[in-house]
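Written below as structure tokens is the structure these notes are about.
A single protein chain has been removed from this complex, and every other one stays in its place.
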Amino acid sequence: MYRLEELLIVTIATMLDGLGHVAVGAASPVPGAAALLARARSQGSLRVSLLGSRRHNAFTDGGRELFDCAAQGRIDAFFLGGAQIDGEANINLVGVGDYRQPKARFPGSFGSSYLYFLVPRVILFSLEHSPRVMVPKVDFISAPGVSPEGVYRPGGPYALVTNRCVFAFSREARRFRLLTVHPGEDLDSVRSNTGFDFDAPDAPPETPTPSEAELALLRGRVGREIAEVYPAFAKRQWNIEEVNGAERQPASTEESIGARFH
Amino acid sequence: MYRLEELLIVTIATMLDGLGHVAVGAASPVPGAAALLARARSQGSLRVSLLGSRRHNAFTDGGRELFDCAAQGRIDAFFLGGAQIDGEANINLVGVGDYRQPKARFPGSFGSSYLYFLVPRVILFSLEHSPRVMVPKVDFISAPGVSPEGVYRPGGPYALVTNRCVFAFSREARRFRLLTVHPGEDLDSVRSNTGFDFDAPDAPPETPTPSEAELALLRGRVGREIAEVYPAFAKRQWNIEEVNGAERQPASTEESIGARFH
Amino acid sequence: MTEFLDSVDDLAGQIPDGSRVAVPPDYSGCAMAVVRALIRRGARALDLLGVPQVGFQGDMLIGAGCVAAVETAALTLGEYGPAPRFIQAIKSAQIRMRDSTCPAIHAGLQAAEKGIPFMPLRGILGSDVLVHRDDWKTIGNPFGDDDRLVVLPAIRPDVALFHAALADRAGNIWIGVRRELMLMAHASRQTLVSVEEISDDDLLSDDRYAAGTIPSLYISAIAQAPRGAWPVGLKGYYPPDAQHLKDYVALAATEDGFQNYVETFINASRSDLDVSA
Partner (left out) sequence: MTEFLDSVDDLAGQIPDGSRVAVPPDYSGCAMAVVRALIRRGARALDLLGVPQVGFQGDMLIGAGCVAAVETAALTLGEYGPAPRFIQAIKSAQIRMRDSTCPAIHAGLQAAEKGIPFMPLRGILGSDVLVHRDDWKTIGNPFGDDDRLVVLPAIRPDVALFHAALADRAGNIWIGVRRELMLMAHASRQTLVSVEEISDDDLLSDDRYAAGTIPSLYISAIAQAPRGAWPVGLKGYYPPDAQHLKDYVALAATEDGFQNYVETFINASRSDLDVSA
């Protein structure tokens, strides 16, 4: 037995095996756990930079470093979501309807308009695979899925992982192709919940389910690690309490700030 | 009684009174002492950034900060020298003769090509006022004295202080004007040692000599302060020994580096 | 010279209505007590810059009518859910929104830091972020063929406003690894800082602290405000007050609820100490 999130974590982790450096943005517990799972089985060769983490975040040059680091070619994979995602892998993190007076407004594009161009393997992730999210055409392009020739673009969309299935994205065809469907889903259920057209085999295979070893790693070490940044998620998924509050803060938190200095 | 260097220090310091922030580059003991003298009598309103100093150098953003700081308009005065200086205030820090195979080669332009444009009050300083240095036209322009209209240039030459006299520079006239001659010099001695033409009154006044109060400050507090960066200069001028070696180094130098960390 | 002011209200008094004010995200160092002072004062027409995003500070200032325009890569309350006053203001077109993307804000501030009129940046081409930014341009790479890229004008805020753990008597501010605060200070005309504590020691005399210190050269004024980042918290010192933040989001769902919040937690106390202790 496994939970949907566990299936997704294992599915994403497989896409990260063999990479050197994976970065994970804010509010991304499933991609974060996937990166930590891939790291746990990489025997030390995968570096994970997890926004909000103290132990898995080495940046020391302020908010710009993640972006500069990506532009230097030092980040192999990143994750983006979308309030809307369309068939050309355009993503919308801004709003629905007219830009100036929208029907719905989301927080904003964050770093997507940039990282989508510069990180070779951007994995799109959504827990709501519905016609509302998977639209024919996004209302606002926070970041385009493809760019015309001549645009400097070492990076771009690699896959779309949802609660129903896994798509690969072809930059040449500018289209998604259905790779696997999660247990309980089939081509019809995916088609009827997707507002855009995509390529698919007649009988898409099922997404490989987590092995016992993967589940053990996830429910143990990885769960404890992700609890540092996403304690509520770890508690909900695996009933893991944050191991030790001190891990989130410098060892000397208990002292007064003055004592830290003197 | 006073030494030539003391006259120059006091002369330069007068040009700094009332400013907010003066920066001093490398190998500049006389300008450095002038800045510290102006600071000593500013009642805390003048900040001095002295390259090589620990106590009078607040920069924490690496080698670029001095230049960024100047571009932000946060530096009011700076000092430049020149192996050659000409009548349009062009300065040469590179070489004599052909650039590719020079007769003489100097270290290089350092930050002059930039700071000369951005610091409002650049004071040129030379201890060799001779036809060899004060030339009709420099062989290499490390930084031009004036720029055509349309060139962004909030800064530029303000004065030229030498071992013989003090010139002001007029950006409109693109010429130096003799302000004062040091004791023992006159218009003729200056003209015969200057390779470029300049404006001058018929009988240039003498450079004001240091007051007793200025000399006392210089030979006391300022001498001890400049000794931090220029111990040999302070010893030669005022027989001041570096007050205390610890001032040049973190308090914990005596400990092993490991002990610093643990 | 850096001024030491008596209160966060005095610090807020240094920010004229209409100022372009740069503020950091909730996870950096937020001068929440000064934000409350701005709301008490009835500040108006602020042009808020998130560096590169903004959280509760933005929602509160917008709800209180202090804000005319926002430039940010996101206005987000993170795990606490949608930002109610921001969304309401956007939907009713009460504020002018300049959507950006994180690295564009950093790059614009770096242009100001370097005193250059613009900074080129990769990415962004083909996005609607660019379409809606008539202050951004594209040019050809002068060192390339047929290679266009975006150029961003320098961002020089009137005020950088943030909260830090420690100042010294000379006005130096220790920020540790929160280097975006240093960029804000370099790029802005004025920098106003509330701090947990003011130390008698010189932060610049110890290399370990100096490396994470903004020199007073860039700091206009400081006021001490213990727990001044409450309720969003100051990493390494005190955590977010999660219950209070949840309560805020629930109250701020309506205009009345938000006014209620302002009356209870902002207007009722001149000193923030009463509330946050």
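For the reader, a short list of remarks on this structure follows.
Per-chain residue numbering starts at 1, and chain names A, B and C are given in the order in which the chains are listed.
In this text, a contact is a pair of C-beta atoms (placed from the backbone, for glycine too) under 8 Å apart; a residue touches a chain by one contact, two chains touch by 3 or more.
Given the structure is predicted, the values throughout are model-derived calculations rather than measurements.
Per the touch definition above, the residue from A:74, A:171, A:221 or A:235 contacting the chain not shown is A:74.
Residue in contact with the omitted chain (choice from C:153, C:226, C:239 or C:257): C:153. Checked against the full complex, the candidates B:143, B:226 or B:240 give a single residue touching the omitted chain, namely B:143. Note that of C:93, C:211 or C:268, the residue touching the chain absent from this view is C:211. When the omitted chain is restored, the residue from B:113, B:130 or B:170 that touches it is B:113.
On the side of chain C, the interface with the absent chain consists of residues 107, 110, 114-122, 137, 139, 141-144, 147, 149, 151, 153, 175-177, 179, 207-212, 236, using the contact rule stated above.
Within chain A, the residues in touch with the undisplayed chain are 21, 44-45, 47, 54, 58-61, 68-74, 118, 250-251, 260. Think of the hidden chain as still there; on chain B it touches residues 26-27, 52, 59-65, 67-68, 71, 93-95, 99-103, 105-118, 140-144, 147-148, 150-152, 232, 249-250, 253, 256-258, 261-262.
Note that in this section only the chains that are shown with their structure count from here on.
The chain with its C-alpha centre at the largest distance from the centre of chain C is B. Centrality by C-alpha centroid: the chain sitting nearest the overall protein C-alpha mean is C. Measuring from the averaged C-alpha position of chain B to that of chain C gives a distance of 39 Å. Averaged C-alpha coordinates put the centre of chain A at 27 Å from the centre of chain C. Separation between the centroids of chain A and chain B, computed from CA atoms only, is 56 Å.
Multi-chain contact residues of chain A (touching two or more other chains): none found.
Counting partner chains per residue, chain C has residues 182 touching two or more of them.
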